[in-house]
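Every protein chain but one is kept in place in this view of the complex.
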Amino acid sequence: MELLKAFVLGGLICLIGQLVMDLTPFNFSSADILVTYVTIGAILSAFGLYQPLIDWGGAGATVPLSGFGHSLAQGAIEGVKTRGLLGALGGGLAATSTGVAVAIVFGLVFATFTQPKG
Amino acid sequence: MAEKKIGRQTLQFSSTPIITSWASVVGPMEEKGALGDKFDLVLTDNLAGEKTWEKAEQKMMQYSIELALEKQSLLPKDLDFYLAGDLLNQIICANFTARALNTPFIGLYGACSTLAEGLCMAGLILDGGFAERIGVSASSHHDSAEKQYRTPTELGDQRPMTAQWTVTGSASYLVEKTGNGIMLTHATIGRIIDLGSSNAQNLGEAMAPAAMDTIKTHFEDLGRSEKDYDLIVTGDLGLLGHSILKELLKEKGISSDNFNDCGIMIYNPDQDTHMGGSGCGCSAVVLAAHLIERLQSGQYQRILFIGTGALLSPLSTFQGETIPCIAHAVVLESK
Partner (left out) sequence: MAFLVGGSICVIGQIINNLFLQGGLSIKDAAAATSSFLIFLGAFFTGLGYYDELGKVAGAGSIVPITGFANSIVSSALEFKSDGYISGVGARIFNIAGPILVYGTLVSILVGLVYYFAR
């Protein structure tokens, strides 16, 4: 049941992006989509609207990049609670630091050992 | 008084330079296309044993000019001038090929119209009595172009349906004062046409008006019509661009029955290229592998070959600029 909810929520979140890409006359690049999802996720999270999605759909809400936005926003809020103003500045990045570090490492590892295939 | 200039933009090469040799080199995807078995050489893959896409493209261009020379038992030193261009920044592919040939070199940039531009220039130089034999090359490589103009090749994004697929291909030609081959009788130099299109993923739509402008000027300058040609072929307008051109022609009362486009001709529909092929290599290899053969056999007596180019840079559209386009035409006749 939990898996089904994750499937449905995750699928829906991606589907919205696909529809925007297909149905609008604008030419959205990968980067545009990614930035929008992170931003929307962060804003929804700030208003407490993203946690309910996670409570219902689990990974369906955390895996899409809007979940990354949620981590950023929650991280900033946690930062304020523990470190005040400095926490507001560093909290977001701190919370997502593992993900960024991992991305850098794997980026370098795979760049070293594989070739682009075109 | 410029006696050899007819009308506004057309040049008459009264000494009729001859295209005496030609060669085409392509990647594996092009071999699977509609003209697959006609190319002179097919690379095993897009890297061709090199470490980067750019080096592979340069190898491809070098193969094509060496092959064109070999067919006439000639060497690079037998060329008076070498004219070449490609899509990469600073046309490095052409530069490095010229370095290998060690001949006097004139670099060209006309985006996808480079080959037509090269033939125009070769005609000018030869008819002007400035050379006996000129080499002309143009190339493009799908992956080096994607890397420079769009996104990394392994990125999982979806190409819009209006996009075209840059051809991995290079073709070279020998154009001489005398000899056996195809006659280069006229050239119409295009002017930049920009009707405000700013979608870099839909170049067919941007270039069609430029093709129309050159065709119209060519007909007016020479007092000819579409009936004077067995085939009028554009370089890479693609499916959408071609249909837009047909609409524009219809508005001017010009029949488009004998019109075609190299971008449409090069790939099979099942290769999922969306609107067809594009790139300097597209018109260059289709002419060398297919159209010239038909001129040689006499199946076509006279064709109008129009290279179409979108002269944008990877940054110009980000800066809000629209896409300036150009089309150069040459008249090729069988002897």
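To keep things simple, chains are lettered A and B as they appear, and every chain counts its residues starting from 1.
Note that in this section contacts are C-beta pairs under 8 Å (C-beta built on N, C-alpha and C of every residue); 3 or more make two chains touch, one makes a residue touch a chain.
What you see is a predicted model; the values in this text were computed from it and never measured.
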Exercise for review: Counting contacts across the entire complex, name the shown chains the missing chain touches.
Suggested key: A, B
Practice item. State which residues belonging to chain A touch the missing partner chain. Key: 2-3, 6-18, 20-22, 30-31, 33-35, 37-39, 42-43, 45-46, 57-60, 62-69, 72-73, 75-77, 79-80, 84-85, 87-89, 91-93, 96, 98-100, 102-104, 106-117
Point to revise | Touch residues of chain B, complete complex, unshown partner | key: 51-54, 147, 151-159
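By our rule, only the chains that are shown with their structure count from here on.
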Revision key, fill the gap. dist(centroid_CA(chain A), centroid_CA(chain B)) in Å evaluates to 44
Review point. For chain B, which residues are in contact with chain A within the complex?
Key: 46-47, 53, 142-143, 146, 151-158, 160, 199-201
Point to revise | chain B-touching residues of chain A, taken from the complex the two chains share | key: 21, 27, 29-30, 115-118
